[in-house]
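Partial complex: the chains shown occupy the same locations as in the complete assembly.
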Amino acid sequence: MKIGVVVFPGSNCDHDCQYIFQDVLGQKVEMVWHKETLRPGLDAILLPGGFSYGDYLRTGAIARFSPVMTAVKAFANKGGLVMGICNGFQILLEAGLLPGVMLRNTSLNFICKDVFVKVENAATRFTNHCESGQVLKIPIAHADGNYYTDPVTLGGIKANAQVVFRYCTAEGKVTPEANPNGSLDNIAGIMNAEGNVLGMMPHPERCAETVLGNEAGRLIFLSMLETLHKPQLTVV
Amino acid sequence: MKVKIHVTLKQGILDPQGKAIEHALDSLGFKNTANMRVGKYMEVDVNEPDRAKADAQVKAMCEKLLANTVIEDYRYELQ
Amino acid sequence: MNASVITKAVLEQHKLSEEEYKKILEILGREPNWTELGMFSAMWSEHCSYKSSRIHLKKLPTTGPRVVQGPGENAGVVDIGDGLCAVFKMESHNHPSFIEPYQGAATGVGGILRDIFTMGARPIALLNSLRFGGLDNANTRHLLKGVVSGIAGYGNCMGVPTVGGEIVFNDIYALNPLVNVFCLGIAKRDKIFLGKAAGVGNPVIYFGSKTGRDGIHGATMASDSFDEEAAQKRPTVQVGDPFTEKLLLEACLELMSGDCLVGIQDMGAAGLTSSACEMASREGTGVELDLAQVPRREPGMTPYEVMLSESQERMLMVATAGREDEVIKICRKWDLDVAVIGRVTDTGKVVLTENGQVVAEVPAKALADEGPRYDRPSAPPAYQDMLQALNYDALPDVKDANAALLALLDSPTIASKRWVYEQYDHMVRTNTMVRPGSDAAVLRVKGTNKALALSVDCNARYCLLNPYEGAKIAIAECARNLACSGAEPIGVTDCLNFGNPQRPEVMWQFLLAIEGLKDACEAMNVPIVSGNVSFYNETNDLSIYPTPMIGMVGLIEPADRAVTQWFKQNGDAIILLGNTREDLGGTEYLKVLHHREQGSPPLLNLDTEKAVQACTIHLIREGLVQSAHDCSDGGLAVALAECCISGSGERLGAMVQLSLDGLRRDALLFGESQSRILLSVKPHQEERVLSLAKEAAVPAAKIGTVGGNRLVVQVAGDQRIAGCTVDQELTALHEQWARAIPRALGQD
């Protein structure tokens, strides 16, 4: 399996994503510089977290014009697996590959901590290793994770089971107290209607190893690999 | 030519920053303020002698990059 | 050249004494021009030349088998095996943070990051030490919020986790807060880069941001036509651009992965002047620079302004001649400004030209190394005896231990710092094994079986009361924090924050602190490999407490042996290593409950300290320890409470029995005797642990058991029944401790 990790100027979780797929899950990883295009042979594309273009103007607003994004869109439109984590999610929103926008956290502060998210849809290409309703502890680290969209779009993505993760309590209750950033409907992650593009604010790559004390994030990467149907999957 | 651009949140869209500032004003004793909305203000030089062309260009800049028209409105003045 | 107007006033504005000016005349054999005067002024400033401290810093132990690079370069370098090195340093940004807390703190982080990646290391961790006034003051709240968001704004954007730090609140810092930032990076042992202008004829290349009129100090009249408008144009506040710095970092590391780079240095204090002079001076070469080639943000800048600008995110490098295009290509890839601005010469001089005219010509060594050195007079302050005289008999013993404990947990100095570190990305780069909130942060080193533990510490009140003991304790406490995670200390960096060195009492504090650092480092066998001195921390003639901040790095192997400070399991035995004495002088308890900052700080026996730490590390490596936490601010009772409530998971209570043994109750519960560590161990290993401690001649006793949802501390041998024991629900303790800072900020 070969995963492309896009490097925007200001990306800073690119190495973390590379490490997980390459060193932890034993896959091939290709780092893709944003001024280049995608080379053939990639099985999935990851847009990593960070501060592309310093998050200046709006998060993701400038990165979406990076040359590589044309190829990423084409890849997605052909049904390729695309995942955006944190800033990657914000870029997918600005690029129109996912619906909605990110507003500033209601506290206005950057927040870095473990949160709980509930797997609302376990029948996706990104969550097939999870149980429906399963509660995952995953860290967040962002200043703009306050998801917003208009009521019609919201109705659509809910009806279509596109809400993949919602912030919840440790017991799995979706409450306002469990919402760290003011996100609409406690949304932590959504996918597109076709189910091949996922954006999520929490960082699964930060919790996929025993040495870091939490392996919940591994479920998401294993789901992706499973989707890509390659029998030679080796987990080291 | 100098161009002044205002980008503001559309009505009805939550403005976390405005809300926080309003709250801060309140605790500073400015109790009589309401409906604080925070937007962006940009000034930029556009080197285009033809006014109509400049107008079209600035509009394009706003639509494409400077504003996210899902949640934001923009207006501008050429000088 | 316009050199005839160097008056007394001009020298004063440039903070040069007449003596110093005479020396300049001698060196040059003529009068300096404006630009040259400005360059001398900057390089001979206290900040750059260490003129009041240099002769004393020499006493510090700086060598050891692991030391690859000691003081003198941008950062210290220590070998950690596996072909890797830890590169680290600490710096202050106190004054800028007082003027503009967000940008001051942000650019402080930017500066220390550059010091680290200049050496060829990828930064993997930041820590910070902060000092503010009391939170009842609105301006202090403003400063705290600004500084924390500035550190967050810069570090988060860079993708370097801020994994720890410390904060103390004391009114003495109200008008002179301290912002010290520490950074650690990892480099390959054979790929360390130094700030050297080597190889005559090699190109000198500028890259990074453009040069603006930021932070030009001293002489506002440097341009002959000084007026209001000119002053307006010269913002003294530098604005940080972490995005550009991130590009600079990646560009540097890419440049360094090849072989075209000869030497490199960031432009920090004194900007282009210091990087050019220092690079030439270190190598004994000279440089010739054409200022017209320097990328500029604004038109009309004078040579003086270009040379003294402190615009951020800039670097100077010397590359191999003929490889310019490669260098330029990499810089452009990362969207950075880049220009060949000169070349290395063998003249020993820094020669600046603009449009073919020489605008300055000075010997590099004279500027960088031959600045003035002072052995300033020192004398104890008149009030020192009064400070140390504490009449214990006049202090009533604690009446309500519960209330006293709650009051201490509510003190922002002791309270949870979650409000702060939640704003810092402390997990990016996925190395953080122990996050902020335990005694030391622990990071695994990828590709090895090792982990590094990091801590910054200084109890400045101890240093005020006894600078020698206080400095010793700073080293001991920092190492103790590392020991509690299972790490052996391998290197120290310091940031010595003091008042005005021209005051004998400040110099007295400084000299004693240096002695303390020296003795403690020698005893603990750990070298100081980098550091920084920040003098003139005084406002309205009031000096801060002497604050010799210590940053220490420790090594854990194997990585998975690292432990944290909070209790893990019901039924575990609680063991206290070390002895408790009547150490109430200078304690947080005295300050909070009795409003006194007085007495002698706790006595530290370095041999005992070493034994306790070595024993703890040994027990942890043997896998016998579930949790380890040292007793510091607030003493045993606070340490026990923290063991119960500081974890992020389920909170575990404890039942503890202590005996007075002739001590005061408050000394037993809240005294700050040194060299004490609280362990929790599995019940079946209790005996083994106690006997290993005995073998190591370390005092050890089981004092209680983990369990329940209360902290109960009973004091045997106490005649009084009620009020002298601690008995609290954990939720109450946690509420008090966890919400104290938000409460003080009105955000609860």
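The letters A, B and C name the chains in turn, as written, and every chain counts its residues from 1.
Note that contacts are C-beta pairs under 8 Å (C-beta built on N, C-alpha and C of every residue); 3 or more make two chains touch, one makes a residue touch a chain.
The model shown is predicted, which means the values in this text are computed figures rather than measured ones.
Although the view holds one copy of each protein chain type, the assembly as a whole is A x1, B x2, C x1.
To be clear about the criterion, only the chains that are shown with their structure count from here on.
In this assembly, the C-alpha centroid of chain B lies 41 Å from the C-alpha centroid of chain C.
Inter-chain centre distance (chain A to chain C, centres taken as mean C-alpha positions): 36 Å. Chain A and chain B have CA centres that are 30 Å apart. Looking at chain A, no residue sits in touch with two or more other chains.
Taken residue by residue, chain B touches two or more other chains at no position, since every residue touches fewer. Remark: chain B residues 13-14, 16-17, 19-20, 65-66, 68, 70-71 touch chain A in the complex. Taken together, the chain A residues at the contact with chain C in this complex read 9-10, 12-13, 15-16, 19-20, 23, 35, 49-51, 53-56, 109-114, 139, 141, 143, 203, 205-206, 209, 211-213. Looking at the complex, you find that chain A touches chain B at residues 57-58, 61-62, 65, 94, 100-101, 103-108, 146, 148-150, 182.
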